[in-house]
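Below is one structure, written out as structure tokens, with a few remarks after it.
All protein chains but one are shown at their positions in the complex.
Chains here go by letter, A and B, matching the order in which they are written, and residues are numbered from 1 within each.
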Amino acid sequence: MARFTDEELMRKVQEGFIVESEADMTESYRKALINQITVQGDTELMSAPAYWMASKDAPSTNTMVSATAIIQDELGHANIAYRLLQDLGVDTDALLYDRPPNKFKNPFGFDQPIANWAELVSAHGLYDRAGITLLSDVHRHTSYGPLKRALVKVGMEENFHLRHGEAWMKKLCEAGGEGRDLVQRAVDWMFPMGVEWFGMPDDRKHHNAQLDFKLKGMTNDQLRNTWLKAVVPLCESLGLEVPAHSDPDTGEVELEYGFPCEWDADDRVWLYDQPITWDQVWERWRARGPMNEEFVNSVRRSRGSIERMLAA
Amino acid sequence: MGHLSGERLYEIFARQKRADRLEHIGTVSAPNPELARVYAWKTYDEATWFEMVVAPRDAFCAVNRDEVPFTLHPVETV
Partner (left out) sequence: MSLVRTDSFKSADELSNPVREALAATLLSLADNKRILGMRYGEWILGAPTLESGIACSAMAQDEWGHGRILYATLKDFGLDPGVLEHDRPAEEYLSSELLDSAVEEWPDLLALNLLFDAALSVQVEALTNSNYEPIHFKTRKLLEEERFHFEHGRGWALRLSETATGREALEAAFRKAMGPSLRWFGRSEAGFGQLLQAAGVSAGTADSLRQVWLDRVVPVLAEAGLEELATEFEANAELDWSDWDADRRRGGSGGPDAETLARIRGDKNRSMLMD
């Protein structure tokens, strides 16, 4: 390692150099990359128990098949991410099976229960849109070759999830009745989760190794805006209320609440009239949502007993 | 994922249609070739492959470089 200094590597990757192995990296590059892929893998992995919670009660065999196909993709993507980490010398076994549940780096949204079919398809429509926004930026810009290659499959499949979500949101909204109401209720709590998904606003971040090393191309605020510009018009076209509106001339989206704001975990509602600081958001994230432990443990259910069986 | 005792890594190669090149498309961990085949086929199902093969990572030999993806951090077989 240390073929280059950080400054040299930063300059090289900005000029188009593609990192292929650890020998090309600096320690800071490796750290930033490992952190990024861990977040990616944990997010994909924890989407699986969240999605299964509702998929197992899908309204029909057909819908159960498509919902389960999405879970299968997510597990495949998690597998790809952890495999990349393994090739960077990370002990992924410890990461997956020994890490305390509250150390998983998935977004707060995947610490929440997904209660019914309307919530599931809204999650596909909103959260997978967030995933695509983040990952397609990484795919376009990343200086790490193995990740760029892996993301071809991931991007293709996430697009299918998104289409599934949007098509079903539309279907339920057009049918009206209980299904439509459930989608509105889902969007009520999921939309602000999605806004938070992209993390701290740019003016709070002074230094960004991921951008310097070209592990991604867009800033948090740019990514958040990209998501808002897709999601808000979608909701507007479906007659769904969200606390934001888009300007039909410029296409720009404006939030109609003080972001970030308080989340009432008991009633699962956002308190728009109670803005909070980013330190308070971090505190809430660190305290984790209600399903965090159960979701992590569900992935580990038989691992210990089979490990012992095979070691005996 | 990972190293349940006795597992090793298998590299997966596939071509989508006749005349295509065989391309490296991914990796799975498996305790034997039977499961490596199933895992490869089911994990990398994004295309209807004309042909897919798997080979253990530890069978690859570096030719011109010391540091290649398949030989870095070799996985211990238990």
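Please note the rule applied: a residue touches a chain if its C-beta (ideal position, glycine included) is under 8 Å from a C-beta of that chain, and two chains touch if they have at least 3 such contacts.
These figures come from a predicted structure and were not determined experimentally.
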Among A:L33, A:I71, A:L135 or A:V187, the residue in touch with the chain that has been omitted: A:I71
Those residues of subunit B which, in the complete complex, touch the missing chain: 1-2, 4, 6-7, 28-32, 34-35, 37-39, 41-43, 45
Positions on subunit A where the hidden chain makes contact: 45, 48-49, 52, 56-65, 68-69, 71-72, 75-76, 78-79, 82, 96, 116-118, 171-172, 175, 177-179, 182, 298-303, 305-312
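Going forward, only the chains that are shown with their structure count from here on.
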Subunit A - residues contacting subunit B, complex: 20-23, 72, 76, 78-80, 82-83, 86-89, 92-93, 96-97, 146, 150, 153, 156-157, 303, 306-307, 310-311
Subunit B residues within the subunit A interface of the complex: 1-6, 25-28, 42-44, 46, 67-69, 72-73, 75
